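Before anything else, here's the structure in question.
With one protein chain held back, the other chains of the complex are shown just where they sit.
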Amino acid sequence: MSLRAFGLALAALAALALLPWLDTGFWLALGIGIAQYAVLATAWALFSGPTGYVSLASAAFFGIGAYAVAVLGEALPWPVVLLVAAALGVAVSLLVGFATLRLSGVYFVVFTFGLAELIRQLVTWFEVNVTRTIGRYVFLDATQAGIYWQLLALFALLLAAGTWIGRSRLGFALRVIGGDEVVARHVGIDTARAKIALFAVSALFMAVTGAVMAPRWTYIDPAIAFNPVISFQVLIMALLGGAHRLLGPLLGVVPLTLLFELLNAHFPNHASILLGAVFMLVVYAVPRGVIGLLPLLRRRAVA
Amino acid sequence: MEAVAGTLLSGVVLGGMYGLVALGLTLQYGIARIMNLAYGEFLVAACFAALWLFTAAGVSPLLGLLLIVPAAFLLNLLVYRIFLAPLVRRAASPAALETDSILATFGLLFVVQGAMLAAFGGAYQNYSVLAVPVPLLGAVVPANRLVALLFAVAIGGALFLWLARTRAGTALRGVAVNPVAAQLVGIDVRRAAALAFAAGGALVAAGGVLVSMFLTFNAAMGVVFTMKALVVVIMGGVGNLLGCLVAGLLLGLAETAVAAWVDPGLTLAATYALFLGVLIARPAGLFGRVAR
Partner (left out) sequence: MSAPLLRLDALTRAFGGLVALNGVSFAVAQGDIVGLIGPNGSGKTTALNLVSGALAPDAGRVLLEGRDVGGLAAHRIARLGIARTFQLVRVLPGMSAGENVLAGLAFGRDAAWGGTAQARVESLLARVGLAGKALVPADALTYIDQKRLELARALALSPRLLLLDEWLAGLNPTELQEGISLIRSLREEGHSILMVEHVMDAIRSLCGRCVVMNAGRVIAEGPPAEVLAEREVIRAYLGDEDA
């Protein structure tokens, strides 16, 4: 993303920050929902776009952040809790990365497919056998506006990180890897390390998002924190919007958040089927995402 | 000693089930090159079908196989032709097809699971058939598990013979080894892929029917089965049938051992640990071949 675009994005975010003064009900809640998925989907695309590795682990990292707050939220100052959430997300991503990113893409997908489930089982086991609590109450002093602003700040940071990476040697290395991985290795790029680094950045943002969102629930247990539907929704949104540009996923987040609100309100029992159908539509009709269609539209306008 | 023998036998039975279930996915991934994340959903659907036949019509699941397996074959053939063949046509490379099929079947997973949840709810189901205890090797095993294992072995054996001895089966093996070369020697790769996918679906349905005899299941369990099938297929070496069986047995034994001697809450962790361990030691799987 160019520096000019980044500047414009920051300005837009500053304008959006005014929302809590205009409404504290429905629109703010919607704004939080959109901001949450904006960070998650953009963080997802940050890694899976350039590398082509489909990560189904979003729910795992989100859950790690949320559960970190459940456990530590009342014991430590808020900024420290966020740092812990970030550190845990990075640690897990490094483990997963070192284990699977040296192998082909499909092993990575398989591993991330069950990761949320695995972590949920491990956390449950730990809680049942070691700490002997199941489910934790979170009574934190957090306002909706506060959560909203934190999410906006997180998104701004993410855009900054993405822009910086895009202009850096790491970003270039990832483009080379995406072009031809054999060539990448033969020009001296440690492809495994590049992918792992990017995966860690992505996981960091997802974990902190989970942490920021946690105070919205007063009760958290592993099943709530590690909800696989999150991985799924993040995937559709990023794919619809387009995973190959930094602002692409946003184009998917906004319409789909609205659509899912509608679906959950009117067809709560059939949400899964409809979600799945929407997803498949996206995969078949818009493989490069909406943002991938833009060059085509522009060309037709000129011709 | 009885306890150990009992655990080991349970492990073998479970491993045999895993092996059979994973065989289907080996066909789908190794030959049709479809990474089917909705695989487990079809297994659970077969469980429900067997349950329905048993409770509504009193049909034993073993007889139900005769109905459910061919139905599953046809259903999966349709799924391939409608949903997956377009992806095969538009894929620019094997990697692109893999990614596309992962995404499409991920969506299919939610559709099928959603349909089952809407139709049957999320409650756990089971039914009792052949629950007669059988003494074996110093331990006691319920007859339904033994019968399931025997059927699994029979079906697996039949599959192996079909692949090894018939023309159609050999064509499928050729496509698994080298799809381009297979085309050059006159094999209709598209038809072979569709056939393999449908056969895989038939196998998973068979597995579902057999497993439903002794397992308590619900509409949301598909994901765990898919995960385990994926782990077994990759551990065994993609496309390698023998590897599939060995890996399935390993997984079944490991899981049962962990559940019995360590903690039943850590079975998934054990699965993943085994998965990682094998991949780190042998990146192409136990019997896989990859040049490095």
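Things to note:
Residue numbering begins at 1 within each chain, and the chains themselves are lettered A and B in the order written.
Please note the rule applied: a residue touches a chain if its C-beta (ideal position, glycine included) is under 8 Å from a C-beta of that chain, and two chains touch if they have at least 3 such contacts.
If you're wondering where the values come from, they're calculated on a predicted model, not measured in any experiment.
Considering the full assembly, A:T191 is the residue among A:S58, A:Q150 or A:T191 that touches the omitted chain. In the full complex, chain A touches the hidden chain at residues 169, 172-173, 175-176, 179-180, 182-191.
To be clear about the criterion, only the chains that are shown with their structure count from here on.
Chain A and chain B have CA centres that are 31 Å apart. Here chain A touches chain B in the complex through residues 52, 54, 56, 99-100, 102-103, 105-107, 109-111, 113-114, 117-118, 121-122, 124-125, 128-129, 228, 232, 235, 239, 269-277, 279-280, 283-284, 287, going by the rule given at the top.
If you check the complex, the residues on chain B that touch chain A are 35, 37, 83, 86-87, 90, 95, 98-100, 102-104, 106-115, 117-118, 223-224, 226-227, 230-231, 234, 263, 265-269, 272, 275-276, 279-280, 283.
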